[in-house]
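What follows is a short report on a single structure.
Note that one protein chain of the assembly has been removed; the remaining protein chains are unaltered in position.
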Amino acid sequence: MIIEKSLERLGLALPDLEQFYKSNPSGAKFVSHVAVQNVLYLSGVVPIKDGKPFLRGYLGKDLTLDQGYEAARYAAVMSLGAMKYALGDLDRVERIIQLLGFVNSDPGFKDQPRVINGATDLFVELYGERGLGTRTAIGCHGLFGDFPLEIVVTVLFSGTEVRAPMPRDGRTLAR
Amino acid sequence: MIIEKSLERLGLALPDLEQFYKSNPSGAKFVSHVAVQNVLYLSGVVPIKDGKPFLRGYLGKDLTLDQGYEAARYAAVMSLGAMKYALGDLDRVERIIQLLGFVNSDPGFKDQPRVINGATDLFVELYGERGLGTRTAIGCHGLFGDFPLEIVVTVLFSGTEVRAPMPRDGRTLAR
Partner (left out) sequence: MIIEKSLERLGLALPDLEQFYKSNPSGAKFVSHVAVQNVLYLSGVVPIKDGKPFLRGYLGKDLTLDQGYEAARYAAVMSLGAMKYALGDLDRVERIIQLLGFVNSDPGFKDQPRVINGATDLFVELYGERGLGTRTAIGCHGLFGDFPLEIVVTVLFSGTEVRAPMPRDGRTLAR
(Lines give C-alpha, C1' and ligand atoms only; values in the text may rest on other atoms or scores of the structure.)
Protein backbone atom coordinates (compact mmCIF):
# COMPACT_ATOMS: atom_id res chain seq x y z
CA MET A 1 0.00 0.00 0.00
CA ILE A 2 3.04 2.28 -0.43
CA ILE A 3 1.61 4.02 -3.49
CA GLU A 4 -1.73 4.65 -1.81
CA LYS A 5 0.01 6.23 1.16
CA SER A 6 1.96 8.50 -1.22
CA LEU A 7 -1.28 9.44 -2.91
CA GLU A 8 -2.77 10.36 0.47
CA ARG A 9 0.28 12.46 1.33
CA LEU A 10 -0.34 14.38 -1.92
CA GLY A 11 -3.87 15.04 -0.70
CA LEU A 12 -5.42 12.96 -3.48
CA ALA A 13 -8.26 10.55 -2.77
CA LEU A 14 -8.36 7.31 -4.72
CA PRO A 15 -11.75 7.20 -6.45
CA ASP A 16 -14.08 4.27 -5.83
CA LEU A 17 -14.65 3.24 -9.44
CA GLU A 18 -17.51 0.91 -8.57
CA GLN A 19 -19.39 3.66 -6.77
CA PHE A 20 -18.65 6.10 -9.60
CA TYR A 21 -19.94 3.73 -12.29
CA LYS A 22 -23.09 3.06 -10.27
CA SER A 23 -23.88 6.70 -9.61
CA ASN A 24 -23.08 7.74 -13.18
CA PRO A 25 -24.59 4.99 -15.34
CA SER A 26 -23.99 5.62 -19.02
CA GLY A 27 -25.52 2.50 -20.53
CA ALA A 28 -22.40 2.12 -22.64
CA LYS A 29 -21.14 -1.40 -23.18
CA PHE A 30 -17.53 -1.34 -22.10
CA VAL A 31 -15.45 -2.27 -19.08
CA SER A 32 -12.95 -0.63 -16.75
CA HIS A 33 -10.04 -2.86 -17.77
CA VAL A 34 -8.92 -5.96 -19.62
CA ALA A 35 -5.82 -7.92 -18.62
CA VAL A 36 -3.81 -9.94 -21.15
CA GLN A 37 -1.07 -11.81 -19.34
CA ASN A 38 0.67 -9.05 -17.35
CA VAL A 39 -0.53 -6.14 -19.43
CA LEU A 40 -3.49 -4.19 -18.09
CA TYR A 41 -5.43 -2.17 -20.68
CA LEU A 42 -7.66 0.59 -19.25
CA SER A 43 -10.58 2.40 -20.81
CA GLY A 44 -10.10 6.08 -21.53
CA VAL A 45 -10.65 8.24 -18.44
CA VAL A 46 -11.55 11.89 -17.95
CA PRO A 47 -10.85 14.30 -15.08
CA ILE A 48 -13.12 13.60 -12.12
CA LYS A 49 -12.68 15.11 -8.65
CA ASP A 50 -14.74 13.94 -5.67
CA GLY A 51 -17.01 12.06 -8.04
CA LYS A 52 -17.77 15.09 -10.19
CA PRO A 53 -16.45 16.40 -13.53
CA PHE A 54 -13.37 18.55 -12.95
CA LEU A 55 -13.45 21.47 -15.39
CA ARG A 56 -15.04 21.54 -18.82
CA GLY A 57 -14.16 23.21 -22.07
CA TYR A 58 -11.41 23.67 -24.62
CA LEU A 59 -7.78 24.47 -23.95
CA GLY A 60 -6.81 27.73 -25.58
CA LYS A 61 -10.31 29.15 -25.16
CA ASP A 62 -12.10 28.22 -21.94
CA LEU A 63 -9.20 26.89 -19.90
CA THR A 64 -5.64 27.93 -19.12
CA LEU A 65 -2.62 25.67 -19.37
CA ASP A 66 -2.49 25.39 -15.56
CA GLN A 67 -6.12 24.29 -15.45
CA GLY A 68 -5.45 21.72 -18.16
CA TYR A 69 -2.45 20.43 -16.22
CA GLU A 70 -4.56 19.98 -13.09
CA ALA A 71 -7.30 18.27 -15.10
CA ALA A 72 -4.74 15.80 -16.46
CA ARG A 73 -3.67 15.09 -12.89
CA TYR A 74 -7.23 14.16 -11.95
CA ALA A 75 -7.60 12.00 -15.06
CA ALA A 76 -4.48 10.14 -13.90
CA VAL A 77 -6.09 9.69 -10.49
CA MET A 78 -9.13 8.15 -12.20
CA SER A 79 -6.86 5.70 -14.02
CA LEU A 80 -5.32 4.81 -10.65
CA GLY A 81 -8.82 4.09 -9.40
CA ALA A 82 -9.23 1.59 -12.25
CA MET A 83 -5.84 -0.01 -11.51
CA LYS A 84 -6.77 -0.31 -7.83
CA TYR A 85 -10.06 -1.97 -8.76
CA ALA A 86 -8.33 -4.41 -11.10
CA LEU A 87 -5.23 -5.24 -9.05
CA GLY A 88 -6.30 -4.62 -5.45
CA ASP A 89 -2.98 -2.95 -4.63
CA LEU A 90 -1.38 -0.13 -6.65
CA ASP A 91 2.06 -1.40 -5.62
CA ARG A 92 1.58 -4.18 -8.17
CA VAL A 93 1.98 -1.72 -11.06
CA GLU A 94 5.45 -2.43 -12.41
CA ARG A 95 5.60 0.09 -15.22
CA ILE A 96 3.45 2.55 -17.14
CA ILE A 97 3.69 1.14 -20.67
CA GLN A 98 1.77 3.66 -22.72
CA LEU A 99 -0.22 6.82 -22.20
CA LEU A 100 -2.22 8.31 -25.06
CA GLY A 101 -3.46 11.79 -24.18
CA PHE A 102 -6.14 13.65 -26.12
CA VAL A 103 -6.64 17.33 -25.32
CA ASN A 104 -9.72 19.27 -26.46
CA SER A 105 -7.98 22.09 -28.32
CA ASP A 106 -9.09 25.39 -29.76
CA PRO A 107 -7.47 26.37 -33.07
CA GLY A 108 -3.98 27.61 -32.37
CA PHE A 109 -3.47 25.77 -29.09
CA LYS A 110 -0.12 23.94 -29.32
CA ASP A 111 0.71 23.02 -25.74
CA GLN A 112 -0.91 19.57 -25.55
CA PRO A 113 2.24 18.00 -24.03
CA ARG A 114 2.37 20.53 -21.18
CA VAL A 115 -1.25 19.68 -20.38
CA ILE A 116 -0.60 15.94 -20.36
CA ASN A 117 2.42 16.53 -18.09
CA GLY A 118 -0.17 16.78 -15.30
CA ALA A 119 -0.78 13.05 -15.68
CA THR A 120 2.78 11.86 -16.27
CA ASP A 121 4.22 14.03 -13.49
CA LEU A 122 1.84 12.40 -11.03
CA PHE A 123 2.79 8.89 -12.15
CA VAL A 124 6.46 9.71 -11.58
CA GLU A 125 5.76 11.39 -8.22
CA LEU A 126 4.12 8.16 -7.13
CA TYR A 127 6.11 5.46 -8.89
CA GLY A 128 9.51 7.01 -9.65
CA GLU A 129 11.10 5.37 -12.66
CA ARG A 130 8.29 2.80 -12.89
CA GLY A 131 6.00 5.73 -13.64
CA LEU A 132 7.97 6.71 -16.75
CA GLY A 133 6.21 5.23 -19.78
CA THR A 134 5.87 6.04 -23.44
CA ARG A 135 3.62 8.97 -24.19
CA THR A 136 1.70 10.72 -26.93
CA ALA A 137 -0.17 14.04 -26.67
CA ILE A 138 -2.68 14.89 -29.38
CA GLY A 139 -5.05 17.80 -29.85
CA CYS A 140 -8.58 16.55 -30.40
CA HIS A 141 -11.89 18.07 -31.31
CA GLY A 142 -14.73 17.13 -29.06
CA LEU A 143 -15.02 14.91 -25.99
CA PHE A 144 -18.00 13.63 -24.05
CA GLY A 145 -19.55 16.19 -21.77
CA ASP A 146 -17.07 18.82 -22.89
CA PHE A 147 -14.35 17.33 -20.72
CA PRO A 148 -11.01 19.03 -21.48
CA LEU A 149 -9.06 15.81 -22.00
CA GLU A 150 -9.06 12.04 -21.96
CA ILE A 151 -6.15 9.66 -21.33
CA VAL A 152 -5.76 6.01 -22.26
CA VAL A 153 -3.31 4.17 -20.01
CA THR A 154 -1.76 0.71 -20.37
CA VAL A 155 0.39 -0.73 -17.57
CA LEU A 156 2.51 -3.75 -16.76
CA PHE A 157 1.74 -5.47 -13.45
CA SER A 158 3.21 -8.18 -11.25
CA GLY A 159 1.38 -11.20 -9.90
CA THR A 160 -1.48 -13.07 -11.52
CA GLU A 161 -4.74 -12.23 -9.73
CA VAL A 162 -6.88 -9.72 -11.59
CA ARG A 163 -10.43 -8.83 -10.67
CA ALA A 164 -13.11 -9.37 -13.32
CA PRO A 165 -13.55 -6.29 -15.51
CA MET A 166 -16.27 -3.95 -14.27
CA PRO A 167 -18.90 -3.06 -16.87
CA ARG A 168 -19.53 0.66 -17.26
CA ASP A 169 -23.27 0.11 -16.93
CA GLY A 170 -22.98 -1.17 -13.37
CA ARG A 171 -23.68 -4.86 -13.95
CA THR A 172 -21.52 -7.55 -12.35
CA LEU A 173 -19.59 -10.07 -14.44
CA ALA A 174 -19.21 -13.75 -13.54
CA ARG A 175 -15.42 -13.51 -13.75
CA MET B 1 -19.82 -20.50 -36.60
CA ILE B 2 -22.18 -19.38 -33.79
CA ILE B 3 -21.21 -15.73 -34.10
CA GLU B 4 -21.69 -15.72 -37.86
CA LYS B 5 -25.15 -17.17 -37.45
CA SER B 6 -25.99 -14.44 -34.92
CA LEU B 7 -24.72 -11.85 -37.36
CA GLU B 8 -26.99 -13.28 -40.05
CA ARG B 9 -29.95 -13.20 -37.68
CA LEU B 10 -29.28 -9.49 -37.16
CA GLY B 11 -29.45 -9.08 -40.94
CA LEU B 12 -25.79 -8.13 -41.20
CA ALA B 13 -23.57 -9.58 -43.93
CA LEU B 14 -19.96 -10.34 -43.08
CA PRO B 15 -17.85 -8.40 -45.57
CA ASP B 16 -15.36 -10.23 -47.76
CA LEU B 17 -12.27 -8.23 -46.89
CA GLU B 18 -10.20 -9.72 -49.71
CA GLN B 19 -12.79 -8.71 -52.30
CA PHE B 20 -13.11 -5.26 -50.73
CA TYR B 21 -9.37 -4.63 -50.77
CA LYS B 22 -9.14 -5.77 -54.40
CA SER B 23 -12.01 -3.63 -55.61
CA ASN B 24 -10.88 -0.59 -53.61
CA PRO B 25 -7.09 -0.53 -54.02
CA SER B 26 -5.53 2.34 -52.13
CA GLY B 27 -1.87 1.72 -52.78
CA ALA B 28 -1.23 2.21 -49.08
CA LYS B 29 1.34 -0.05 -47.47
CA PHE B 30 -0.41 -1.63 -44.56
CA VAL B 31 -2.14 -4.86 -43.68
CA SER B 32 -5.50 -6.01 -42.34
CA HIS B 33 -4.08 -7.46 -39.12
CA VAL B 34 -1.01 -8.48 -37.18
CA ALA B 35 -1.06 -11.22 -34.56
CA VAL B 36 1.36 -11.25 -31.62
CA GLN B 37 0.86 -14.42 -29.62
CA ASN B 38 -2.91 -14.40 -28.93
CA VAL B 39 -3.45 -10.71 -29.48
CA LEU B 40 -4.83 -9.65 -32.84
CA TYR B 41 -4.21 -6.04 -33.82
CA LEU B 42 -6.47 -4.68 -36.58
CA SER B 43 -6.02 -1.68 -38.83
CA GLY B 44 -8.45 1.17 -38.38
CA VAL B 45 -11.75 0.55 -40.18
CA VAL B 46 -14.49 2.85 -41.44
CA PRO B 47 -18.22 2.25 -42.00
CA ILE B 48 -18.79 0.21 -45.17
CA LYS B 49 -22.13 -1.34 -46.15
CA ASP B 50 -22.46 -3.74 -49.07
CA GLY B 51 -18.95 -2.78 -50.19
CA LYS B 52 -19.70 0.94 -50.31
CA PRO B 53 -19.05 3.84 -47.92
CA PHE B 54 -21.91 4.16 -45.44
CA LEU B 55 -22.59 7.85 -44.80
CA ARG B 56 -20.12 10.69 -45.01
CA GLY B 57 -19.67 13.91 -43.10
CA TYR B 58 -19.29 15.38 -39.64
CA LEU B 59 -21.35 14.58 -36.59
CA GLY B 60 -23.06 17.69 -35.30
CA LYS B 61 -23.36 19.16 -38.78
CA ASP B 62 -24.07 16.67 -41.58
CA LEU B 63 -25.16 13.66 -39.55
CA THR B 64 -27.45 12.97 -36.60
CA LEU B 65 -26.51 10.92 -33.57
CA ASP B 66 -28.62 8.01 -34.85
CA GLN B 67 -26.80 8.06 -38.18
CA GLY B 68 -23.46 8.09 -36.38
CA TYR B 69 -24.55 5.16 -34.23
CA GLU B 70 -25.48 3.14 -37.31
CA ALA B 71 -22.20 4.08 -38.99
CA ALA B 72 -20.28 2.80 -35.95
CA ARG B 73 -22.22 -0.46 -36.24
CA TYR B 74 -21.05 -0.90 -39.82
CA ALA B 75 -17.46 -0.06 -38.87
CA ALA B 76 -17.69 -2.84 -36.28
CA VAL B 77 -18.95 -5.19 -39.02
CA MET B 78 -15.87 -4.29 -41.09
CA SER B 79 -13.63 -5.16 -38.15
CA LEU B 80 -15.45 -8.51 -37.89
CA GLY B 81 -14.63 -9.05 -41.57
CA ALA B 82 -10.95 -8.59 -40.72
CA MET B 83 -11.19 -10.98 -37.75
CA LYS B 84 -12.92 -13.57 -39.94
CA TYR B 85 -10.16 -13.25 -42.53
CA ALA B 86 -7.45 -13.62 -39.90
CA LEU B 87 -8.97 -16.35 -37.73
CA GLY B 88 -11.28 -18.24 -40.09
CA ASP B 89 -13.99 -18.48 -37.44
CA LEU B 90 -15.36 -15.56 -35.41
CA ASP B 91 -16.04 -17.93 -32.51
CA ARG B 92 -12.29 -17.86 -31.84
CA VAL B 93 -12.50 -14.28 -30.55
CA GLU B 94 -12.19 -14.61 -26.78
CA ARG B 95 -12.43 -10.98 -25.77
CA ILE B 96 -12.47 -7.48 -27.20
CA ILE B 97 -9.36 -5.97 -25.59
CA GLN B 98 -9.44 -2.40 -26.77
CA LEU B 99 -11.51 -0.18 -29.02
CA LEU B 100 -10.30 3.30 -29.91
CA GLY B 101 -13.04 5.29 -31.62
CA PHE B 102 -12.48 8.53 -33.53
CA VAL B 103 -15.56 10.53 -34.52
CA ASN B 104 -15.41 13.36 -37.07
CA SER B 105 -16.89 16.14 -34.99
CA ASP B 106 -18.15 19.61 -35.72
CA PRO B 107 -17.37 22.24 -33.04
CA GLY B 108 -19.73 21.73 -30.14
CA PHE B 109 -20.49 18.07 -30.76
CA LYS B 110 -19.98 16.22 -27.47
CA ASP B 111 -21.69 12.88 -27.96
CA GLN B 112 -18.78 10.83 -29.28
CA PRO B 113 -19.43 7.96 -26.83
CA ARG B 114 -23.07 7.59 -27.94
CA VAL B 115 -21.86 7.33 -31.53
CA ILE B 116 -19.28 4.67 -30.69
CA ASN B 117 -21.97 2.75 -28.76
CA GLY B 118 -23.06 1.55 -32.22
CA ALA B 119 -19.89 -0.54 -32.39
CA THR B 120 -19.69 -1.73 -28.79
CA ASP B 121 -23.40 -2.59 -28.63
CA LEU B 122 -22.97 -4.87 -31.64
CA PHE B 123 -19.96 -6.64 -30.11
CA VAL B 124 -22.01 -7.35 -26.98
CA GLU B 125 -25.08 -8.45 -29.00
CA LEU B 126 -22.84 -10.99 -30.70
CA TYR B 127 -20.36 -12.00 -28.01
CA GLY B 128 -22.07 -11.23 -24.70
CA GLU B 129 -19.51 -10.57 -21.97
CA ARG B 130 -16.63 -11.46 -24.32
CA GLY B 131 -17.68 -8.42 -26.38
CA LEU B 132 -17.11 -6.05 -23.47
CA GLY B 133 -13.68 -4.47 -23.87
CA THR B 134 -11.99 -1.25 -22.88
CA ARG B 135 -13.05 1.76 -24.89
CA THR B 136 -12.14 5.31 -25.76
CA ALA B 137 -14.20 7.79 -27.81
CA ILE B 138 -12.45 10.85 -29.19
CA GLY B 139 -13.64 13.69 -31.42
CA CYS B 140 -11.34 14.06 -34.40
CA HIS B 141 -10.96 16.51 -37.23
CA GLY B 142 -10.77 14.95 -40.64
CA LEU B 143 -10.88 11.37 -41.89
CA PHE B 144 -10.22 9.83 -45.28
CA GLY B 145 -13.05 10.27 -47.74
CA ASP B 146 -15.06 12.24 -45.20
CA PHE B 147 -16.05 9.07 -43.36
CA PRO B 148 -17.82 9.97 -40.12
CA LEU B 149 -15.70 7.75 -37.90
CA GLU B 150 -12.93 5.20 -37.66
CA ILE B 151 -12.40 2.49 -35.04
CA VAL B 152 -9.23 0.62 -34.09
CA VAL B 153 -9.94 -2.76 -32.53
CA THR B 154 -7.62 -5.19 -30.71
CA VAL B 155 -8.87 -8.63 -29.67
CA LEU B 156 -7.73 -11.73 -27.80
CA PHE B 157 -8.21 -15.03 -29.62
CA SER B 158 -7.95 -18.74 -28.90
CA GLY B 159 -5.98 -21.27 -30.90
CA THR B 160 -2.77 -20.70 -32.81
CA GLU B 161 -3.50 -20.65 -36.54
CA VAL B 162 -3.63 -17.15 -38.02
CA ARG B 163 -3.80 -16.37 -41.70
CA ALA B 164 -1.02 -14.24 -43.19
CA PRO B 165 -1.87 -10.52 -42.97
CA MET B 166 -3.55 -9.20 -46.11
CA PRO B 167 -1.88 -6.16 -47.65
CA ARG B 168 -4.22 -3.26 -48.33
CA ASP B 169 -2.89 -2.99 -51.88
CA GLY B 170 -4.19 -6.44 -52.84
CA ARG B 171 -0.90 -8.33 -53.03
CA THR B 172 -0.48 -11.74 -51.41
CA LEU B 173 2.06 -12.39 -48.68
CA ALA B 174 4.11 -15.56 -48.38
CA ARG B 175 2.97 -16.09 -44.79
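Here the chain labels run A and B in written order, and each chain numbers its own residues starting at 1.
The rule is short, and it goes like this: a residue touches a chain if its C-beta (ideal position, glycine included) is under 8 Å from a C-beta of that chain, and two chains touch if they have at least 3 such contacts.
Keep in mind the model is a prediction, meaning the values are calculated, not measured.
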Option touching the unshown chain, where A:Thr64, A:Thr134 or A:Ser158 are the choices: A:Thr134
Touching residues on subunit B - with respect to the absent chain: 26-34, 36, 41-44, 100, 102, 104, 140-146, 150, 152, 165, 167-168, 173-174
For subunit A, residues in touch with the removed chain: 38-39, 60, 95-100, 103, 105-114, 116-117, 120-121, 123-124, 129, 131-141, 156
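Just so we're on the same page, only the chains that are shown with their structure count from here on.
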Copy-to-copy rotation for subunit A and subunit B - C-alpha atoms, rounded to a multiple of 5°: 120
Distance between the centres, which are taken as Cα means, of subunit B and subunit A, whole angstrom: 25
